[in-house]
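Just below is one structure, and these are the notes that go with it.
Only a single protein chain was left out; the remaining protein chains are all shown in position.
On to chain A.
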Amino acid sequence: MTQDQDVALSVKNLKTFFYTNKRCNKAVNGVSFDIKKGKTLCIVGESGCGKSVTASTIMQLLPTLSRIEEGEITYHSENGDIRIDQLERNGEKMRSIRGSEIAMIFQDPMTALNPVYTIGFQISESLKYHTDLTRTQYKTRAIELLRDMGISLPESRVDDYPHSYSGGMRQRAMIAMAMSCSPKILIADEPTTALDVTIQAQIFELMDTLKKEHGTAIMLITHDMGVVAELADEVAVMYMGNIVEAGTVDEVLRNPTHPYTRALLASIPVLGKGKHQDITAIPGSTPDPYDRPNGCQFADRCAYRIDACDVMPEETQIGRTHRVMCWRHEEVGANAAE
């Protein structure tokens, strides 16, 4: 991976482990990627593969019994590089990055907003700590933000409590809150999972506009391949704490070279193919994180398994941006091209 001007944040060989009852869950086990300015990086994978933990690690929002074991998270700010992994968790430096440089929106807008404060208050909290605005300007700015996010009658809605907002409006309010200090990076952790499909499209459209207008780098966590095809510039596919395949959208979706990526794509129903289309589910289930296979984590469920898979495959760079972790990627790639 080459370091260039456009990279907003780079993650190198990141390992985040959780400790429970003297056992260790290697939730994120050596992950590397770059988030580029004005681009969307989609992280896909099934539940429990480490997507959300990766996001929380970048924000240093991990629970107490977990820590960054190894690796680097470097935020390339305008005033030089900042090693996020070396900052104190809730220290002053970390707090000054959160919300103002890197902002995050969460999966369920129903629970992510505090029920006892007005939307306006919750937006102005960010402004209070990261901008020089005065108390009277908070409200004007909050109304402005809500209007930008497509909330009608923002002048009156700003004083409403979250419970009088609909799900979609709450997520818009969350995005307004996240965008309030014009962050360089927006991390969205499955922002539409809790919303219905029509609202999903609106939220993604909104995020796409923000990316284009403000040049915000977006890291979007999702398990919806449709969303990936629609929004992503780059994709990273995660499985059991590793990125098994990464590259541009075209590379990963049109020419998948990892059996897991292929299996994921084969498991999506296609609209218009009718009721009786074959959907190939991935056999088996993810291994117990406390009792992992030695080699390739996907080996047990993989159609391409060979003896060599008992050893963890190394990451292979198969294009300038395309990389994969599989011993048989050439064959898999050739099959995909058929």
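As a working rule, contacts are C-beta pairs under 8 Å (C-beta built on N, C-alpha and C of every residue); 3 or more make two chains touch, one makes a residue touch a chain; residues count from 1.
Just so it is clear, contacts and distances are computed from a predicted model.
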Protein name as given in UniProt for the chain not displayed, "NADH-quinone oxidoreductase subunit C", "N-methylhydantoinase B", "YeeE/YedE family protein" or "ABC transporter permease"
"ABC transporter permease"
Of A:A103, A:C296, A:C309 or A:V332, the residue touching the omitted chain is A:A103
Absent-chain contact - pick from A:T111, A:S267 or A:T280:
A:T111
Using the document's definition of touch, tell me which of A:E46, A:E72, A:E125 or A:E315 contacts the absent chain.
A:E125
Of A:V28, A:V44 or A:M59, which one is in contact with the hidden chain?
A:M59
Tell me, which residues in chain A touch the chain that this view leaves out?
59, 61, 90, 94-100, 103-104, 106, 108, 111-118, 125-126, 129-130, 161, 163, 174, 177
